[in-house]
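Here the structure comes first, spelled out in structure tokens, and everything after it is commentary.
A protein chain is absent from this complex, but the other protein chains hold their places.
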Amino acid sequence: MIKLKQLFAGGLVLTFLSSVAQAEYGLNLPLGVTETSKQVYDLHMLILWVCVVIGVIVFGAMIYSMIYHRKSRGAVASQFHESMTAEIIWTVIPFVILIVMAVPATKVLIEMHDTSEADMKIKVTGYQWKWRYEYIGEGVDFFSTLDAASNEARKLGSDIDPSTVENYLLNVDNPLVIPAGKKVGFLLTASDVIHSWWVPDFGWKKDAIPGFVNEAWVKVDEPGVYRGQCAELCGRDHGFMPIVVEVKSQADYETWLAEQKTGVAVAQVDVLKELDSAELNSKGKDIYNANCVACHQQNGQGVPGVFPAITGSTIATGDINQHIDMIMNGKAGTAMAAFKEQLNDVELAAVVTYQRNSLGNNVGDVVQPTAIAALR
Amino acid sequence: MSMNEQRKKNLITVAVLVAVALAFYLGSFIFLTE
Partner (left out) sequence: MATVTDLHDDHHDHGPAKGLMRWVTTTNHKDIGTLYLIFALVMFMVGGAMAMVIRLELFQPGLQFVDPGFFNQMTTVHALVMIFGGVMPAFVGLANWMLPIMIGGPDMALPRMNNWSFWILPFAFAMLLGTFFMDGGAPAGGWTLYPPLVLQGGDGFSFMIFAIHMMGISSVMGAINVIVTILNMRAPGMTLMKMPLFVWTWFITAYLLIAVMPVLAGAVTMLLTDRFYDTTFFSAAGGGDPVLFQHIFWFFGHPEVYILILPAFGVISAIIPTFARKPLFGYSSMVYATSSIAFLSFIVWAHHMFTVGLPLQAELFFMYATMLIAVPTGVKVFNWISTMWKGSLTFETPMLFAIGFVIMFTIGGFSGLMLAIAPADFQYHDTYFVVAHFHYVLVTGAVYSIMASVYYWIPKWTGNMYSEKLGQWHFWLSTISVNILFFPQHFLGLAGMPRRIPDYSVQFAEFNMWSSIGGFAFGLSQVFFCYIVYKTIKGGEKATDQVWEGAEGLEWTLSSPPPYHSFSKAPEIK
């Protein structure tokens, strides 16, 4: 009775493990799209099979013993209880197996560490809770946040079915774009707490640590879209700051890059304009919903004891420079981030105006982008 | 040995082990930080 159950359980495990070999089933590590990811996949399969073989032998011996050495079968206990030979054999053989595994592992690790001779470099900065990508030397610099559809659906009690949202929790507004066939170097850091940048198809992840810079690299030959997530607990929305990388052909990449640069020029012109109250409040509402709602909530009430309310807050209804300072520079030691790098002058002016005139507040003043620029 | 001797022996062992624990505590500040 007992042995049948155990044989059944053993059979189930083996079935699982054999189907594990099919990478596409969603049971196994992905093969990925880089040389590195394929090497890592091979290492993974090597150790997995070594473990399966050892498991079959070891569990097989146990199952045999449980069937044939049971008292109810009439087995009488031997009394042998030591063997130097056995101890030596089952120390040496595993040791040799380990060496067999350590050799290819060492080789792959050395190659992964070689970040030299990159064709371009991108600085990746982790924020609570989004990523920032700066193309070194190109003047292109933007934030990449969870896309709006996912952001709506994921709210507590949203009643939106996640399966109706495309690439739910794995989609962003501004993906990272890189050229195929080039070695792209990454400089990873963070602005507040430790994050980790991970795209499974690339074959690695690396921590983004505030005040320090980590290096990594990738070379993807096949154009496509690859998705990943933050992989180090970084607070409330750790599960909601995904990564999307679009790998384009060299030509398409250059087109995209040119477009980005034009976009930057346009934005710089914008900040010199004067905006009226309606424009500021309307834009401010959009900025608020994209950046502030996570903590301060839709109605500005915050979460008591955790995130302060904006409604009736002494800062949002008090001295306007203090209010601007709080948003631009954040509050050290708390989750209130500094938004001066994340939002431009127009956006900052708008959101400050909105907070002072909505969410239950009614201060009546406005802030112009030029005022923000003066404070930088 | 008598109860007092046993007790003394025990307390000496305790003192040694407390010293070890303290050494690790202070050591974590001195040797594990830069």
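Per-chain residue numbering starts at 1, and chain names A and B are given in the order in which the chains are listed.
By our rule, a contact is a pair of C-beta atoms (placed from the backbone, for glycine too) under 8 Å apart; a residue touches a chain by one contact, two chains touch by 3 or more.
Here the structure is a predicted model, which is why all the values come from computation and not from measurement.
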Interface partners of the hidden chain - shown chains only, full complex considered: A, B
Option touching the unshown chain, where A:V40, A:V140, A:L280 or A:V352 are the choices: A:V40
Touching residue (missing chain; options A:I209, A:V225, A:V293 or A:A371): A:I209
Selected residue (touches chain absent from view) among A:L176, A:V218, A:C234 or A:V367: A:C234
For chain A, residues in touch with the removed chain: 2, 5, 9, 16, 20, 26-30, 39-40, 43-44, 47-48, 51, 54-55, 58-59, 61-62, 65-66, 69-72, 75-83, 86-87, 90-91, 94-95, 98, 101-102, 105-106, 108-110, 112-113, 153-158, 160-163, 167-170, 192-194, 196, 198, 200, 203-207, 209-212, 214-215, 228-240, 303, 305-306, 333-335
Sites on chain B contacted by the missing partner chain, in the whole complex: 1-3, 6, 9-10, 13-14, 17-18, 20-22, 24-29, 32-34
